[in-house]
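A single protein chain has been omitted; all remaining protein chains appear in their positions.
And now, subunit A:
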Amino acid sequence: MTVESTAARQPRRSAGTKSTAGKRTTAKKPPSNEPELVQLLTPEGKRVKNAEYDKYVAGITPEELRGLYRDMVLTRRFDAEATSLQRQGELGLWASLLGQEAAQIGSGRATREDDYVFPTYREHGVAWCRGVDPTNLLGMFRGVNNGGWDPNSNNFHLYTIVIGSQALHATGYAMGITKDGADSAVIAYFGDGASSQGDVSEAFNFAAVYNAPVVFFCQNNQWAISESNEKQTRVPLYQRAQGFGFPGVRVDGNDVLASLAVTRWALERARRGEGPALIEAWTYRMGAHTTSDDPTRYRHDDERQAWEAKDPILRLRRFLEASNHADEGFFAELETESEALGKRVREAVRAMRDPDRFAIFENVYADGHALVDEERAQFAAYQASFADAEGV
């Protein structure tokens, strides 16, 4: 299948349209092969028309396009710096987003300030879009805290490590928006692995039953650590929405423009009171699951190379250059900015001090707890006993 023919096809919305999707669920043809997806920019950087989704990016300016490019480049630079910092022993772990920049920046830039975001632990690009300082993301990976930012400052919830739990929190939050009579929306991120969790299915169902303004954004990066799509599902994930009674769309997750357009569509209909939607962003985890993972044990490098040709940053650069939307000066300036960001992150991480040991007992409860008070006092006495012994 050529890229053009893929792009020209209509997305199969699971609600309202008569679907031919059944064909894809047969055992003969695994769901991950040759997906049909919404694409506005081909890997070669060519803009293709899409009758349904063009209107969501119709007014986009060259400046905004350069902004998306800048977001992706800086996010990738930050991510690379974090991986290096893990290798240098400054971080205990890092979960790289390499390859998923377009899905995250496109969807993240579709959100409004009053929308609320529920991430997994890999949404560094979305955090960037929400204005969370990237250095704040690193505290938990360094081991100085379990989430170092105020979720309400940027309407960006803490990273959630238990797979899929946040889909329910997002749904509950969206139910609250409805009760408040507000026109904000919520976006819940999760991955192909999380799609197997009961909490995700329960979230789909609650969202549908209460018509909650929540967009479920699944980044299908093909691998749940070592388990491929075939181990998670027998139907394309976006088609699951149909069974719950709301639309599902598969978008090219390496196409920032398409990710932006489809997420705008979903958020806008949620704000209008039309309920939830599921977006499956078809993308690829170019790196390991985390810095502790070894992908050579379960996947071939030729697969990675095939996805390299579909790189999200490269295709937007090609488009910007071909349309004369960005000149050499822009790219050079961005290169300088990237290096400055890397340096800032590096210095910030190295300057992060270990928390005070009594932080163990902080914020266990909002209204206090007698046992915590008692154990803190015991811990203090124990610590003090060393000070006495040393004559300090």
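Here is the rule we go by: a contact is a pair of C-beta atoms (placed from the backbone, for glycine too) under 8 Å apart; a residue touches a chain by one contact, two chains touch by 3 or more; residues count from 1.
Here is the rule we use: contacts and distances are computed from a predicted model.
Look at the chain that isn't drawn here: its UniProt entry, checked against "2-oxoacid:acceptor oxidoreductase family protein", "YdbS-like PH domain-containing protein", "ABC transporter ATP-binding protein" or "Alpha-ketoacid dehydrogenase subunit beta", names it "Alpha-ketoacid dehydrogenase subunit beta". When the missing chain is restored to the complex, the residue among A:Asp199, A:Asp255 or A:Glu280 that touches it is A:Asp199. Residue in contact with the omitted chain (choice from A:Thr42, A:Ser96, A:Thr111 or A:Ser165): A:Ser165.
Remark: the omitted chain is touched by one listed residue; of A:Gly45, A:Pro151 or A:Gly245 this is A:Pro151.
Remark: the residues of subunit A touching the chain excluded from display are 145-148, 150-152, 157-158, 160, 162, 165, 167-177, 179-180, 198-199, 202-203, 205-206, 209, 362-367, 369-372.
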